[in-house]
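Left out: one protein chain. Kept in place: all the others.
Chain nomenclature is as follows: A and B, assigned in order of appearance, with residue numbering initiated at 1 for each chain independently.
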Amino acid sequence: MPPVLELRGITKAFPGVLANDHIDFTLEKGEIHALLGENGAGKTTLMNILYGLYTPDEGEILIRGKKVEIHSPGDAIAQGIGMVHQHFMLIPVFTVTENVMLGVESTNYRVFLNRRQAAERVSQISEQYGLRVDPEAYVQDLPVGVRQRVEIIKILYREADILVLDEPTAVLTPQEVKELFAVMRSLVDEGKSIIFITHKLKEVMEIADRITVLRDGRVVGTTKPQETSLSELASMMVGREVILTVDKKPPRLGEVVLEVKDLRVRDDRGDLAVKGVSFDVRAGEILGVAGVQGNGQTELVEALTGLRPVESGEVHILGGDTTHASPRQILEKGVAHVPEDRQGNGLVLSYPLLDNLVLNTYYLPPFADSIIIQERAIIAAAKERVERFDIRTPSIFVTTASLSGGNQQKTIVAREFSRPIRLLIAAQPTRGLDVGSIEYIHERLIEKRDEDTAILLVSPELDEILTLADRIAVMYEGEIVAILPAEEATREELGLLMAGAKRLPETLTTQPREKEAVTEG
Amino acid sequence: MSVAVHRISRAVFQRERAMGLLFALLGLAIIALFGPSAEPGQQATFVLNFGQAGKTTPIPDLVLPVRGTIYLLGLLALFLAGFQLVRAFKATSLILGGIILLSILAFLIWATRGKSFNLTAMLGHMLLRGAPIALGALSGIWCERSAVINIAIEGMMLSGAFTSVVVASITGNLYLGLLAAILTGGILAALLAVLAIRFKVDQIVAGVVINILAAGATSFLTARVLVENQALNASGTFRPIAIPLLSRIPVIGPVFFETNIIIYSMLFLVGVTHIILFYTRWGLRSRAVGEHPLAADTLGINVFRTRYINVIIGGMIAGLGGTYFTLGSAGRFDELMTAGKGFIGLAAMIFGKWTPFGGFASSLIFGFADSLQVKLGILGVNIPYTAEPLPSEILLMAPYLATMIVLAGVVGRAIPPAADGQPYEKQ
Partner (left out) sequence: MREREPEKRARGVLKALQQVAKETVLGIGGLREALFVPFLAILTALIISGLFIVISEPVVVSAYANFFQSPGYALSVTLTTLSSAYGALFRGSIGDPKEIYRALVTFSQVGDAAPLRYALYPISESLTTSVPYIFAGLAVALGFRCGLFNIGAEGQILIGGLASVWVGYNITGFPWFIHLPLALVVGALAGALWSAIAGYLKAKTGAHEVINTIMMNYLAFRLSDLLLTDPRLMGRPTGTPMTPQILPTAYLPRLLGSPLRFHAGFFMALGVAALVYWFLWKTTLGFEIRTVGANPDAARYAGMSVAKNFVLAMGLSGALAGLAGANEVLGVTHFVGGGFSPGYGFDSIALALLGKSHPLGVVLAALLFGTLRAGAAKMQILGIPIDIIQILQAMIIMFIAAPALVRLIYRLKVEREVTEVVFTRGWGG
C-alpha cells in the first residue's frame, strides 16, 4: 500500500534564503511522524506548501500514491489534509460553532446558516474524541488550551485524515500536553495520520512513531525513537554539540529593586487581567515568571513599564513610586525593557539600524545637544555597539527590517544594555530565535545578573525559566499562584501550578528566604 | 485605541467628577437661558397631524407651558448631574446623551414659545435627512465588515447624484436615473477595490483619490455641459407613495409609510443587510474576512473575491444614497451638493458599532440635527434675551459639530472589525 502522503524534492526559495531544499518526506497511514527542527529550519514552510499557502518552486506531492496539485487551502482540504497552525486561525468574535463551520457551513436553502445542525455535529465530535468544548461559547472567552481543541475539531469536522499539528505544545501546560498526546493517540487509532511539528526533543521521544529532522531547509535524517537518543537528536537538529545548560553562580542578592504590591491591571477589553499581584525582585537575581501565555503576563509587564495604566496597587522601583509614572520616567530610572513583540514594539523596522540603537536615548547627551541631534556621536556609538554585541549587518545604515530575527533581538539588547540599568524586564526574549541566538541572549542575561542587575524574565517556556531563574513565580489567570526557589521547582509541580490545579500558601511565596540572601561584599 | 485608553484612565475618577460639574452647569444653563427669557404663561404648541393620517385620523395637538416645562427639564438635568457628582458614574457618555437630549428639548420648546410647530413633520424630515446618512453608513458597513475602509462614500454619492440626474433627464425615466446612480457607485467602488485590494494602496489615500476625482469630474462636467444644457439637469423627483392602512397610523404613519422609494429602499436595505450579515453564509464569510483574513483563507474562502464583491455592493448603496439629493429632493444637480453627508455616514457607522440597525439609529440622530437646523431656520429663533436672530451659519454648523462630538465620545469604545484597513497579502 502506498504511503498516505509523499513529498518528493520539495524546494522553495525566498529572497535570500533557501527555505526548503529538495525535501523528501513520507507519512504512513496510522502513524505519528514528527518533523523536528529548530526555528527557521523550514518546517513551517514545508507544511504551508503542503497546505497550499505557498507554491513550491520544485517538487511534487503524492497523496495515497496519486500525484496532486495543491494551489490553495481549499485544494488541501479537498485532499483530506487538515492543519492546526502555530498561530491559531480562529476568529475571536465568533462562537466555536461559527468558527468550526466556516467554509463548510450547514445551511437552509443554501443561503441561511443552520447553526443548530452544525452545533450538534460539533458536540458529537467533541464527545467522540474527548475534546471538551461548549459549541456556543465565544472563542475570545476561551483559554488557549480549549482554543486548540477547537482547532482540532475544525479539522475533524472537515473529515480530514492527514492532520498537521504545527508546534501544538508551545502554548500548553505539561498536563495539557499529556491530554493532547492522548487525543493524538486516539486519532491515530481511528486510522488518521499525523504530522507533528516541534522543536522539543522530549516530546518527540514520547509520542512519535518516526522522526524526520530538518536543518537549514534540508532533511538531515529519518529515525525512530527507539533507535536514537536525546543528545543524538539535538546534534542532528543543531549540527553541533549543544550545551543544554548554562553555567550559573549562586546569586549575590542586593537591595530590593522592584517592589509590586497588590497590583491590578485591566486589558484592552476592560477586563481585569492582573488581579492583585505582589512580588519583589532584588539586585543580582532573576525572577522568572512562568505561565501559559495570556494569563496576564503581558499586561503585568506593560503596567510595570508605564505602558498600561494601573487600576490599583503600587509599583516601586528603587524605592520610588512609579505606579503612575510615564514610560520615559521609568526608563530614566534605569529600567530596560526587552519587549515581547520585538518587531512591533521594540524596533522601527523602516529605520536604519543606527536610529534603532538610540531609539530611547536619542534626546540625551551625547546624542543630542538640547534639541539638536548629534549625528556624529550616534554613528560612533552605533559602530561601537554593533561591534560589541556582534550584530551581523553589512552597515549601520541598512534598514532594520533587513536583519535576521536574531540580529534584530541583538539590536534591542545592545540598545538596552548600553545604558546604565538597574532593572531588566525581558518578555519572551528568545521567542522564535535559533539556538545560537538563544545561547547568546541567555549568556547576556546571566552576565547582567552577575553585574547586580535585577531581572524579571517572563517566558512561557518552562525550560528557559528553569535554566535561568533564581526564583520562579507562576501566573495563572492574572494571579501569582506561587513563588518558589528554582532549585525546589520541578516541571511537574510547575505544570500543575500553571494549570491552576494547585496553589501554594501565601507565606511561602513572598520573600526569598534569609539563608539565600547572601549579602553583598 | 491603545494610546487613548492608556492615557485617560489615570485621572478617571477626577474626570468623572468634573463631568458631573459640567453637567450641572449645562442644567443651570438650560434654566437660565430659556426659563426667564420666555414670557410667563407663554405656551408652545406642537402639532402632531401630518400627511394622510393627519386628515383621516387626526389627533389633538400637544400644548406645553413654556416656563414650567423648561424648569422641569432643567431640574431633571440637575438631578442627573447631582447623581454623577455623588456616584462618579462610569458611563458618562450615557448621561451626557441624556443631558444633551434634555437641552435640545428645552431649546425646542423655548424656540416654539407662542408659536406652533409641527412635530410629526419634523420627524418625517428627520428620517428624510437621515436617509443619505443611513445609506452612507450601510455602504461603510458592507465595505468595512470585510475590512476595506471606504472613505470615498462622499465621492460615490456625489457621482451617483450627478449621473442620476443626467440619465433621468435624458431618458425621462426616474428609475433609469436610479439605476445609473447605483451603477456609478459600483464602478467607483470597483476602482477603490482594485486600488486597495490588488495594488494595496493605502485605503484612505485610495478613498481620497476617488473623492477628489468625483468632486472634480462632476464639477467639471456641470460647468462645461450642464450649465449650457439645462435640459440635462432637470430630472424631476420621486413622489411619495402612501402605503394603504399603515400610512394612517398617527405620527408613525406619515413618517415611515408615506414617503418615496429612496427612503423605502433605505429601510429595506437596513433589514436586508442585517439578515445577510448575521444569518447567511455570505455574511459569516464576509465577517470572517474582515476579522481574520488569513484564517478565512486557510479554510478555503477566497478573501479577495469576498472583498471585491462587498466593496462593490457598498459602492452601489452609496450611489443609491446619492439619488436622495437629486431624484429624492432637488430634482437637479448642484456642485458639491452632498456637503459631507458621506463622511457623516461613516461617523454614523462607527457610532452604530458597524451594525445596520445601530448605523440607522445614529443616522436618525444626525438627521435630527440636520432637520432641527432647517426647521429652526424657518421658525426664526432669537439669541436668548435679545431681539437678535440666531445666525443661520451657527445652525448650519450643527451636523458637523454633532459628528465630531459623537466620534470623540464613542471611538475607543466601539471596536472595528479586527483587520479593518489592512490589505491582505497572500503568500
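Going forward, a residue touches a chain if its C-beta (ideal position, glycine included) is under 8 Å from a C-beta of that chain, and two chains touch if they have at least 3 such contacts.
Remember, predicted model here, so these are calculated numbers, not experimental data.
Student: Among B:F162, B:F238 or B:F343, which residue is in contact with the omitted chain in the full complex?
Tutor: Of all options in B:F162, B:F238 or B:F343, contact with the hidden chain holds for B:F343.
Student: Among B:A29, B:L85, B:A215 or B:A361, which residue is in touch with the absent chain?
Tutor: B:A215
Student: Just name the one of A:T11, A:N360, A:S404 or A:S418 that touches the chain not displayed here.
Tutor: A:N360
Student: Give the residue, chosen from A:K67, A:R116 or A:R328, that touches the chain omitted from the document.
Tutor: A:R328
Student: List every residue of chain B that touches the chain not included in the displayed model.
Tutor: 1-4, 7-8, 149, 151, 195, 199, 201-206, 208-210, 212-213, 215-217, 219-221, 223-225, 339-340, 343, 346-347, 350, 391, 393-394, 396-397, 400-401, 403-404, 407-409, 411-412, 414-416, 420-422
Student: Considering the entire assembly, which residues of chain A contact the chain that has been omitted?
Tutor: Residues 305, 307, 326-328, 330-332, 337, 339, 341, 344-351, 355, 359-360, 362-363, 368, 371-373, 375, 399, 401 of chain A touch the chain absent from view.
Just so we're on the same page, only the chains that are shown with their structure count from here on.
Student: Go ahead and note the Å separation of the Cα centroids belonging to chain A and chain B.
Tutor: 46
Student: Chain B touches which residues of chain A in the complex?
Tutor: Interface residues on the chain A side: 48, 51, 53-54, 72-74, 77, 83, 85, 89-94, 98, 101-105, 107, 110-113, 154, 266, 268, 307-309, 311, 324.
Student: Would you pull the chain B residues touching chain A in the complex into a rising list?
Tutor: Listed in rising order, the residues of chain B that touch chain A are 1-2, 5-10, 279-282, 284-285, 287-288, 291-292, 294-301, 418, 427.
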